[in-house]
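Take this structure first; my questions come after.
Missing here is one protein chain; the remaining ones are kept as they sit in the complex.
Take a look at chain A:
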C-alpha cells in the first residue's frame, strides 16, 4: 500500500468516511484489549490462570498484546522521566553538576542487573499481586529507554539556537510558554529518533523480564517472553518458532503503525531544511491525515495541547530575577562542597559494606570474570565488523540494495534476539559444543545489526565525486579499501560499533547462561556471574557484579571508544 493509492477525494470532507469506520473498529478493539489486560494485572498471583502459560499458538496474540502494552507503559514512564529529569538538568546549572554524570553512569549499568532489586522492591510494594511483578518488568524496560531519551532531550535543550531564544525573550514568553513553543519542538526529532532506538533495546528487555526468577520469587507474566520461557522448559521448538513469528508481526506493526509516521511527523520540527526527508510519507501518516473524523479528533487534541502550552505560567523574562542573599559564586562553592561531602560519605558506606561482605580474592575473581566477558565483547565486535563492514560497503554503494538493507537491518536490530537463543542452544546441546565458546555469538546476535546499519548508511551517503576520482585515477583493490572506502565509513562505523558493544555487554547477562529443558549451559564470565546471583536472590553479589560491569563499560568507553570517535570525527568526516 502506498501513499498514492489513497484517493485524494476523501480528505477535507468533514463527513465521516470508510477510513473512519476502519479506524473506529481498530480503536474499539484496542479498548477491549486494554481493559482485559488491565483486569489481569490487578489479579492476585495465585489466580488460577496467572502463572500458567499455554503453548497453544491461539494464546499467542493475547500474549503479544500484553507484551506490547508493557512496552508502551514503559515508554510513557520514560517520557515522564525525560520531561522532568532532563529538563531539570538543562535548566539548572547546579543540578546538572550531579544529574548529568549520574545519567552517564546509569547508561553504562547493565540493565538486566536492575531486575533483582526492582522485583524485590515492587513485590514488596504490592505483596501478592501480579501488579508488583508487572511494575518490575515495566521498570526494566524503562531502564533500557529512559537514560538514552533523557540524554537526547538534555542535549537538545542545551542546543536551542540563541536567535530563537532571543525571539522568545523579545515576545515576552513565560518560562512555560517558551518550553512548549520553543524547547520541546526543537527537541522532538532527536527524542523521537532516540525513543525508536531505545524501543529496539526494550523488546529484548521485555522478553527477558517476563520470566523473572529472583531467589524464591518465581513469576511468569503472560507475554511472548514467558511463552518462550515455557517453551524452553518443555523443549518445544515449534512453540519457539511460533513466538518468533508473533514477534515479527508485532514489530512490523509497531514500525509501520507508530514509528514511521512519528519519524516523518517529527521531521517538520527539524530546523535545517536540508535534512534528508523521505521521498514519500508513510502510508499510516497519510491515512491519519486523510481520515476526516480522526483528523478532526487529532486536530482538537492538538489545539487543546497548544492551548495548555500557551498558558501564561511561570516568570516572564523581563521580570527581574529574585536577588539571592548570597553571591552566586559562594553558592556554587557551597553546592560543590555539599556534593563532595555526600560523595565521600557514600564512598565510605560502600567501602564498609564491601569490606564486610566480600573478600579481596572474590573481588579479583569478579574482575577476572569481567576481563573474560570483555574479551568476548571485543572478539565479537571484531568478528561482526569483519563480516559486516565489507558487506555493508558493498550493499551501501548501490542505492536500491542500500534501501532494502536499511529496512532489514533496522528491523533485525529491533527484533529481540533472545527469541533466537533457544535455537542456538538446541544445537549446542545436540552437538555437545563448548558453551564457553559457542554461547558467545549470542551476545552479538541482536546488536551486530547496528554495525551493518551504520556502515550501509555511510556507504550510501559516500560523496559520488570522490568515488569518481578513485575510478578515474584507477585506484583499485587493497588501495581502494585502505585509502577510499574504509576511511570514508569510519565515523559511522564507530558509532555503530559503540552501540553494538554496549548492547553486547547488556546481552552478556542473558547470553552467558542458557537452558533447554533440563540442560543448563553456562559460560565463564561476568554475565553468567550476575545471572546466577540473580537466580539465587543474592543481592550483594548481583550488586558487585553490576558495579564491576559498569566500571568495565565506563572505562572501555572512556579509554577506547570516545578517543576513537573524536579522532574519526576530526580526521575522517566529509567537510
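Note that in this section a contact is a pair of C-beta atoms (placed from the backbone, for glycine too) under 8 Å apart; a residue touches a chain by one contact, two chains touch by 3 or more; residues count from 1.
What we mean here is this: contacts and distances are computed from a predicted model.
One chain of the assembly is not displayed; among "Nitrate/sulfonate/bicarbonate ABC transporter ATP-binding protein", "Fe-S cluster assembly ATPase SufC [Lactobacillus sp.]", "Phosphoribosylformylglycinamidine synthase subunit PurQ" or "TonB-linked outer membrane protein, SusC/RagA family", its UniProt protein name is "Nitrate/sulfonate/bicarbonate ABC transporter ATP-binding protein". Of the candidate positions A:93, A:296, A:471 or A:520, contact with the hidden chain is made by A:471. Remark: the omitted chain is touched by one listed residue; of A:334, A:487 or A:563 this is A:487.
The missing chain lies against chain A, touching residues 3-4, 8-9, 11-13, 281, 286, 289-290, 463, 465-466, 468-476, 479, 483-484, 487-488, 490, 571-575.
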